[in-house]
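All protein chains but one are shown in place.
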Amino acid sequence: MAEDLTSFRSQVQSWLSEHFPASLKANAAGIMESAFSENGLSSDAEQWRQDLAEAGYGAPTWPREYGGAGLSDRDAAVLSSEMAKVGAFNPIPGLAGMGVTMVGPTVLEYGTEEQKLRHLPGIASGQVRWCLGLSEPNAGSDLASLTTKAQDDGDSWTVNGQKIWTSGADRSQWCGALVRTDASAKKRDGISFLMLKMDQEGVRTKPIKLIGGASPFCETFFDDARGEKDDLLGPLNDGWSVVKRLLQHERQSQTGAGAPSGGSGGGLSLQDAAKKYVGTNADGELSDADLRARLTSHLMAARAHAMTGSRIRAEAKGKVEVSAAASILKNSATLVAQARSELTIEMMGNQGLGWEGDDFTAEELATVRGWLSGKAMSIYGGSFEVQKNIISKNILGLPETTQKG
Amino acid sequence: MAEDLTSFRSQVQSWLSEHFPASLKANAAGIMESAFSENGLSSDAEQWRQDLAEAGYGAPTWPREYGGAGLSDRDAAVLSSEMAKVGAFNPIPGLAGMGVTMVGPTVLEYGTEEQKLRHLPGIASGQVRWCLGLSEPNAGSDLASLTTKAQDDGDSWTVNGQKIWTSGADRSQWCGALVRTDASAKKRDGISFLMLKMDQEGVRTKPIKLIGGASPFCETFFDDARGEKDDLLGPLNDGWSVVKRLLQHERQSQTGAGAPSGGSGGGLSLQDAAKKYVGTNADGELSDADLRARLTSHLMAARAHAMTGSRIRAEAKGKVEVSAAASILKNSATLVAQARSELTIEMMGNQGLGWEGDDFTAEELATVRGWLSGKAMSIYGGSFEVQKNIISKNILGLPETTQKG
Amino acid sequence: MAALTEEQTLIRDQARAWVTEQSPVSKFRKMRDEDAPLSFLEEDWRAMIDMGWSGILVPERYGGSGLGYLTLGIVLEETGRQLTASPLLASAGIGATALLVAGSEEQRQRILPGIVDGSNVVTLAVDEGPRHNPRQVSLSALPDGEGLTLTGEKVMVQEGVAATHFVVATRTSGQPGDEGGITLVLVDAETEGLSRTSLSTVDSRGYANLSFSGVKVGHDGILGALDAGYGPLDKILDRACATTAAEMMGTACQAFDMTLEYLKTRVQFGQVIGSFQALGHRAADLFTEMELTRSCMEGALQAIDADSDDAAELCSLSKTRTGEFVHHMSNELIQIHGGIGMTDEFDAGLYLKRARPLEAAWGNQSFHRDRYARLLGF
Partner (left out) sequence: MAALTEEQTLIRDQARAWVTEQSPVSKFRKMRDEDAPLSFLEEDWRAMIDMGWSGILVPERYGGSGLGYLTLGIVLEETGRQLTASPLLASAGIGATALLVAGSEEQRQRILPGIVDGSNVVTLAVDEGPRHNPRQVSLSALPDGEGLTLTGEKVMVQEGVAATHFVVATRTSGQPGDEGGITLVLVDAETEGLSRTSLSTVDSRGYANLSFSGVKVGHDGILGALDAGYGPLDKILDRACATTAAEMMGTACQAFDMTLEYLKTRVQFGQVIGSFQALGHRAADLFTEMELTRSCMEGALQAIDADSDDAAELCSLSKTRTGEFVHHMSNELIQIHGGIGMTDEFDAGLYLKRARPLEAAWGNQSFHRDRYARLLGF
């Protein structure tokens, strides 16, 4: 365990120089692409995954006994910044699907000791991939009206129903599913959180094509699927508490205004891309003054968002609380990212309208696809409207309306 | 009665050349100012009022027997355009307060023959001024929760309570008041519309100072005020229907995006005022490109609003129905007028921040006062929010929420 | 809807019935999924021709009905509602306009009857870069005794795949950026030296990039006077904007109707979502925006028909406001539909993906705000 920041930093530095293969430098996209191809990880990447897993650096803040490194948030930040310095990338959260970001933290909180030991190390090593079965076709923002049923068969659960938006379900080994275990109770009171093996006869997945093209999302059908009795997470019929916590972890992971997939012109800043497509006048100002004004407001909003993330972390001394603040940041991240996409498409003009083919660069096409798929940001993970309800009720303390939600 | 438009037009022209005194030409503001001063109307203006009243042109679409001229909407439009051509102005609606625009049309619809004959001619001649007692301190948008009480004394009503926002109450002869006549009924079912004489011991008014300075609004206190039995308008305990109709007439009268009081620079267009205060670059474009873009959007919105008024009138063949469309136009009129004020203040810079004194022109000061008093446009006459409820419910047919309003 | 004549009302009702029954959005989807070679269904285009739509702008003496721009707009609004693909706008609207504004009597007689009967598809080629900029024309047209020789590129030409003729903005003198020195030229699509490549765009419509290398055009291909093409081009573009706005209006209105319907039927938290006040108010805002936008859209078409002095202003107003509305409405369509709106299976994405190309066509909102301000003198 690191004694202080400086010694931990140098410890990390020497560990990295020993273990991180130069061949993987600054190649996060390549690693993840190969991971999900037929070939799987390259041998260097596989070795790197094993080394990370062994050091517990795949999920560094988790306790050592469950596959983590038991680091404080501060030390984890040091690890992450040192890795960035040498161009290293931790593929384990990506390999584990929803495992590291959402399932793991929830198991840590609600799981029995046996469940933690059984599930967490596989996630922390990136060997077991998880998806989540929450939404259903007729239960979107109103999650609690779900109808997928788990029936108690004495020694196991029999699950029937359909989930939707199960991201990565077609290549996951496990699914954390919200199921109805008491049909007679009030909506939120008869729900449980069940962990299910995906590789079984009663489970079928079907990828969903989205407006931007292929997507990681699936429909998942349970047809007499089996769940083990000891794979119920949290108390029977109190899955609602479990999932509320899980969704807080989700919001948490969506508070950065990450670029929508696809850039706009060779890693250019937005303003430089604008200059490239739109041109400048004699003073070096963007020729389209109206766009320039709107672009400026957008860049200001993006900076305000980024500064707010930093400020909230500084106030919380390094860790953003899984808290109300996340709702603000999620909505503002969404606004910023979607506005950036729209502005980028606009400034690109005809080049921002391509679907495929050689008349558009790969980056231009990726920008268009990213613009389309980014529309989901304000829908998934608690829609824009749901976050506003949360802010108004939980943060501001305004009374709940007679309407729910 | 006019046989066709052309002959009516020439009839109006000759009537105007005979009756309209040249001394009053293009002097609407002066006429109204003197009307409410100690001196009252000038002799020319008083003669003009009498001539208008005699011809029924004060409220030209009202039937002749009640003081109008019985004109069709089309003929009334001809009258109005011909008056505009010679710089003539009809002071009667202004002199009658809420009489011509709101009380009159409602009396025409709900009044008994006796009430029409007794009240309408005084309004149509501009000799009797009316105010309206609707809102109360604790019943703003929620008008139906009013508590002013009228008690049946056998041969008259005794009224007790307080009204607010009674515009012009301090110089009106009559008040149309909404009063509770059945305290045991449901909120909207125990209300009646009572016409009250203002000049009596039980009535007291107190002007309200607003953020922009002095205002026409008053608080009005009823302390055992008396109302006559035959001055109840519409059925007993069905004042709600009467007032709903009355408010439609009000919305109707607020659908034009009239300039808030006070211009911005000697009758200049907004864009010319902007050039004056902000300056232009070598291409003749406003120096402040960001302001130019926003000003353009505003001018477009203003034109869209004006065109929509014309379109709706054209579709309705000359008359805007007292209808749902009024809610759209009222909100858009408000948005346009308030945005114009804000833009004007902004472009005027320091000169848009004056309160009084010689360092600002009279027009600059009027612009600032108009900016402040114009904030009321989105509050009175059914707030912005109330209009949206009306649009969503009455026009779009969306279900009423479990919440009222 | 503007106060329509009896004939216009009839045409609108016929158009609405036809698109709803014969060419609903499912047909556009099928065309897309099957990668129709011209990016529209020829049977649909034929049906439109048979209904007389291709002749709405063309005077009777050239075989059309000469009913004018508002009437064409009424039809385009209906096709816009179902995303019906065809050369109606590009050829029977803008192509015919180019001939009517800039063509000689001989040229009109030669080309317009074919636009009406569908044997000609005439489309306008102006831009050479990613963003609309008609002054920036640089495709060179060198005059000689025989006529002009054209060399250069045009991009994103509407119905460029199906076109039989292009009306090309060329530079015969001056520099890119100058209004003077632009000449409009009618080029047969099969002329030697002219090649086209079809583009695959988000809206699955038939755009092409054109390449001219030494394309010879005779004197009879020059539309109007040499070097003086900017004025007519500006007028053609106004009409292109006003008609494009009509199609956008239809697209946006359909998106509104779909959204309103969803608000009335989708149940969440035990009630239809339209009963949530925040959504009800959003619907009210969208409706208000729709009504204001319609006035601009119709006003521009009426101003063109009446040849009003403020037609240019109103065309920029119309293009901007309909662009803003379809932009906003297409985003709200997705957002209010939630997850289902994100799926390719549902139609919302088709409307979103059609909205942006329409916004960009002939100058986006930003372009036309700037133009409006210039026309108003600031």
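So that you can tell them apart, the chains are marked A, B and C in the order they are listed, and the count of residues begins at 1 in each.
Keep this in mind: a residue touches a chain if its C-beta (ideal position, glycine included) is under 8 Å from a C-beta of that chain, and two chains touch if they have at least 3 such contacts.
Just so we're clear, the structure is a prediction, and the values are computed from it rather than from any experiment.
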item: Omitted chain's touching partners, listed by label; value: A, B, C
item: Residue, one of A:163, A:305 or A:369, that touches the chain absent here; value: A:305
item: Residues belonging to chain B that touch the chain removed from view; value: 135, 138, 140-142, 145, 164-165, 208-211, 213, 277-278, 288-291, 294, 342, 345-346, 348-357, 359, 368, 372, 375-376, 378-380, 383-385, 388, 401, 403-405
item: Interface residues of chain A (partner: the chain not displayed); value: 271-272, 274-275, 280, 284-286, 292-293, 295-297, 299-301, 303-305, 307-308, 310-311, 314-315, 317, 325, 328, 331-332, 385, 387-389, 391-393, 395-403
item: Touching residues (missing chain, whole complex) on chain C; value: 276-278, 280-281
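Please note the rule applied: only the chains that are shown with their structure count from here on.
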item: Chain whose mean Cα position lies farthest from chain A; value: B
item: Approximate Å spacing (C-alpha centroids) for the pair chain A, chain C; value: 41
item: Intercentroid distance (Cα basis), chain C paired with chain B, Å; value: 43
item: Averaged-CA centre spacing for the pair chain B and chain A, given as whole angstrom; value: 56
item: In chain C, residues with contacts to at least two other chains; value: 271, 275-277, 369-370
item: Residues of chain A touching at least two other chains; value: 289-290, 294, 401, 403
